[in-house]
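The structure appears below as structure tokens.
One protein chain omitted, others in place.
On to chain A.
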Amino acid sequence: MLSVLALTSVVLLGIASQITAIVVYTSWERHALVGSDVRLSCSFFSWQWTSPDVTFSWQYRPDGAKEGISIFHYGGGAAYVDNKGPFRDRLEFVGNPSRRDGSILIKNLDFSDNGTFTCDAKNPPDIVGRPSSVRLLVFEKVNLTSQCSFSGICRLGWEEKMRTFPVPVQAGVVTGAIIGVVLGLLILIVAIYYLMRFLVARRVFSLSMSKHGKKGKGKEGSQQKQVLAVTDPVKLKAAASEKKKQESRREKK
């Protein structure tokens, strides 16, 4: 009975290894501080036993670049690290291939190390599979901050200082400034316009005063209003009603 079970499982394993491919695992994203070391882990799943000819390859593609370069290779039992590229003297192999671990250690990180690292593992005869990528983000010293907005929504986050940014303007300052200046100018122009009209009317009034001579100082107010009415057609109705009031007052006197 047991032997039959063992036989079936071996046969199934054999079949499965023909169907499924090798699956490579890495992290999704790694964050690290400038100057520190980061360990990029890579492992794989395969139905086959770990072969002595297992290979691990690491490729590096900087942010914004189209192509990547090869920086690490493990094959034939020996590890070959980058000795010409951007990681020379900074790369170390810290994995254990017999335990399916192909991790590398990058020392003394810099901002130029931002990019995508791709690990490709092959376990002969299981060689069909997709490589896996891990994104590396290099930060300067991090400060934990929390920002609470007006509506009470708090956002806890890392303050990332990749490079020095100019001091940001508070939200709404520019908006308020533009609106205030334009409306202020508008009110100023309207005020100046009416002031000019008033001044012109006064000058016309003083001319007419000298013309009419001494007609009584009691009528100063009414004359001024009459002159204003002449120069401002919009206020015709108002001036007319004023005239009537004054005439009625004079009649009463």
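What we mean here is this: contacts are C-beta pairs under 8 Å (C-beta built on N, C-alpha and C of every residue); 3 or more make two chains touch, one makes a residue touch a chain; residues count from 1.
Assume contacts and distances are computed from a predicted model.
Chemist: Which name from "Peripheral myelin protein 22-like", "Spermidine/spermine N1-acetyltransferase family member 2b", "WD repeat domain 54" or "Myotubularin" does UniProt give the chain that's left off?
Modeler: "Peripheral myelin protein 22-like"
Chemist: Can you say which of A:9, A:175 or A:206 touches the chain missing from this structure?
Modeler: Going through A:9, A:175 or A:206 one by one, A:175 is the residue touching the chain not shown.
Chemist: In the whole complex, what residues of chain A lie against the chain that is missing from view?
Modeler: For chain A, the residues touching the absent chain are 149, 153, 155, 168-179, 182-183, 233-234.
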